[in-house]
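Omission of a single protein chain aside, the complex is shown with its protein chains in their original locations.
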Amino acid sequence: MTCEKIREQLTAYLDGELEGDRGTPVRGHLRTCAACRQVATDEAALRDGLRALPPLDPPPSLWAGVQAQLAAAEVRESQRPAWRRALSRWAPLAPRFGMVLGACAAATVLLAWRAHRHEETAAPSLAQQTPATQHTPVAPPPPAPAPPPAPVVAPAGDVSADLAAEPARISGDSAQAATALLATARAEIAAWPADRKQAFEARLSELTAAADAAAEGRPKQRAYRDLIRYLQNAAIREEVALR
Amino acid sequence: MEMLYHQFKRRVFGMAHRIVGPNDAEEVAQEVFVRVFRGLAAFRGDSALSTWIYRLTVNASLSHLARRGRRQEISDDNLPEVPATPEPERDPGLAARIEACLQQLPAGYRAILVLHDVEGLSHEECAAILECRVGTCKSQLHKARARMRDLLGPMGVAK
Partner (left out) sequence: MKTLAILLVLCAPAFADPQGSSEHARLELAPAGHAFKALQIENPLGDVRVEGYDGNAIMIETHKQAPDDDTLERLRVSLVPNPDGTVRITTTADHSPESKPVSRSAVRIDLVIRAPRNAHVDATVSSGKLEVSNMDGGGELDSASGALSVHNLSGELVTSTVSGPTSLEQVFGSVDAAAISADVDLDTIAGERLIASANHGHIAGRRVRSREVELTTTEGNIMLEAEASLRGRLVVSSLRGDVEVHLHRHGAVFLRARGTKVDLGQQQTVHPQPSGWTEQAFGQADHPALVELRSTYGSVQFTVVE
């Protein structure tokens, strides 16, 4: 086989993807061709170098930024009239129910979009499906209640902002400890029989959901405490601790 | 929710970092997580959660690159200062050269190398994330590695 043909197969060959005898001609060629051998060596070294690239830890500001954006989005959401908020809750379901809802919902969205051109579109996925000529008469939207006054947000770095962000920061620390401990626990329970592992995963889901759902502050800290203790017990003891 | 963040933060940030570069990685990663949490309720579960999250990451990274325009060159001063977890390396110089050359690859090649070689995802997973056929992924990988070799070539890959 020509060098060109061999090189086309090198990636698959080096990654162990040439099954059965298909690797033999490549192997044979590499034994005799220094140039192709060099290419193979280079590519293997490159692949190993890429594999060895270290995992990257994001800065702590990333999580804070995510939460800030989510919070800001929630504030914007709460300022929209109630009927539009309800519509955007429908939007994710629309693809599931297909075009059954599409017609009237789409028309409503079209009217809404035209009326509030400068605001964010409530349901982008529906708006994209909207045919331009749908003009089904639709009752005008109910009068919108006055939006709640926008909260005065303290500038970042100010003590008030810091205090406001603290509960989330604390639960973030707890969540991080729980995540690390989860990895340890999973490593320790790797040799458990399947049914016990299943029981563990089930209980773990319950405790994780409880921690996610708990209110910020003490309730969340208690929930994380229970989760961390459960993970400790699972990691240290063979019996699944039901606490 | 925090646990989901911690579970995926390294992968999302790492992928974004290696596709868009160190300066914009945090912004892109933030955008991805906001989309994840806002879209979680609507996630239909027709793919693995991880596939969905990685797809969001790759798409956000590639869109960001497209908006920003390609960076022309990376000088030695711009070698990324990554907050990496210290791990023993056979050739520390090689890692830095690889990171630098990654930034010079066309975006599509960058994505497949990061997904398959750096993150260790299978061809099937890569295809699901990139929404292309497995065969296309394989040939993209081959071309991406060849291009990387060209870039690294003058500096020498193997010892």
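As written, the chain order gives the labels A and B, with residue 1 at the start of each chain.
We take it that a contact is a pair of C-beta atoms (placed from the backbone, for glycine too) under 8 Å apart; a residue touches a chain by one contact, two chains touch by 3 or more.
What you see is a predicted model, and the numbers here were worked out from it, not measured in a lab.
Asks: For the full complex, can you list every visible chain touched by the one that's not shown?
Replies: A
Asks: For chain A, enumerate the residues touching the unshown chain of the complex.
Replies: These residues touch the chain not displayed: 152, 154-155, 157-163, 166, 170, 173-174, 177, 181, 184, 188, 217-218, 221-222, 225, 228-229, 232-233, 235-237.
We take it that only the chains that are shown with their structure count from here on.
Asks: Need the CA-centroid distance for the pair chain A / chain B, whole Å please.
Replies: 16
Asks: Tell me, which parts of chain A touch chain B in their complex?
Replies: So the residues of chain A in touch with chain B come to 8, 10-12, 17, 39, 41-43, 45-47, 49-59, 61-63, 65-66, 69-70, 73, 91-93, 95-96, 171-172, 174-176, 178-179, 182, 208, 211-212.
Asks: Along chain B, where are the residues that touch chain A in the complex?
Replies: Residue positions touching the partner: 1-3, 5-7, 9-10, 12-14, 17-18, 25-26, 29-30, 33-34, 37-39, 41-42, 44, 82-87, 89-91, 94-95, 98-99, 113, 117-118, 120, 138, 141-142, 145-146, 148-149, 152-153, 157-158.
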